[in-house]
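Shown here: the complex without one of its protein chains, the others still in place.
For subunit A:
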Amino acid sequence: MIRFEQVYKRYESQHEALSGLSFELLSGEMAFLTGHSGAGKSTLLKLIALIERSSHGQVIVNNQNLNRLPKWKIPYYRRKIGLVFQDHNLLHDRTVFDNVALPLIIAGENHREIGRRVRAALDKVGLLGKERSLPIALSGGEQQRVGIARAVVNRPPVLLADEPTGNLDPELSREIMYLFEQFNQVGVTVFIASHDQDLINQMSYRHITLQHGKLAENHS
């Protein structure tokens, strides 16, 4: 599903964020991306989401070589990738419902379908009663679940999460991870960047560990 072949990412400051990275994530797999801060975890996820492009090497997602994807096709590509962020990236002047509905509105779904799918997604993350609330009225854990609902409402085959539990206490973090597991069980490829080693060790999934932009560890 996601394949990196000798990928390098160099910034203008000559800083090399990734160097010669190769790995593969199979369709329907769930994996953690770990490493110290600055090891290149975020950069790696940005390459998959096409927020940035690699300087060298191939990134292949869903049999599509991202280097060859023209700029105007990026929005359509991103609709097939669910993104979850540490700081949620919610719109604070819109209700929970409108936040989750955004990807569907962009995709041009009709009104009834939007209502149905937004409620299904909110139900899955346990926030069905909060659809009229503004994000600011929710706790950190709830806001993160809104972010997850928005990421999955479009039913993307790939779900990427960048430190999704970074601001949460261990119990809430465990709940969030449990949500990701559930999505993985219905066939979604899940890739989570996290430096929360305790949490990762509790769960028996593959680790991909980065060190100074290089692959340090890759095992189940």
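Quick note on the criterion: a contact is a pair of C-beta atoms (placed from the backbone, for glycine too) under 8 Å apart; a residue touches a chain by one contact, two chains touch by 3 or more; residues count from 1.
Keep in mind that, in the parts below, contacts and distances are computed from a predicted model.
Student: Between "Sigma-B regulation protein RsbU (Phosphoserine phosphatase)", "Protein-methionine-sulfoxide reductase catalytic subunit MsrP", "ABC transporter permease" or "Cell division protein FtsX", choose the name on the UniProt record of the chain that's been left out.
Tutor: "Cell division protein FtsX"
Student: So which of A:R78, A:R155 or A:H195 would be touching the chain we can't see?
Tutor: A:R78
Student: Using the definition of touch stated at the top, determine which of A:P103, A:P164 or A:G213 touches the missing chain.
Tutor: A:P103
Student: Name every residue on subunit A in touch with the hidden partner chain.
Tutor: 49, 51, 72, 75-79, 83, 89-91, 102-103, 105-111, 150, 154
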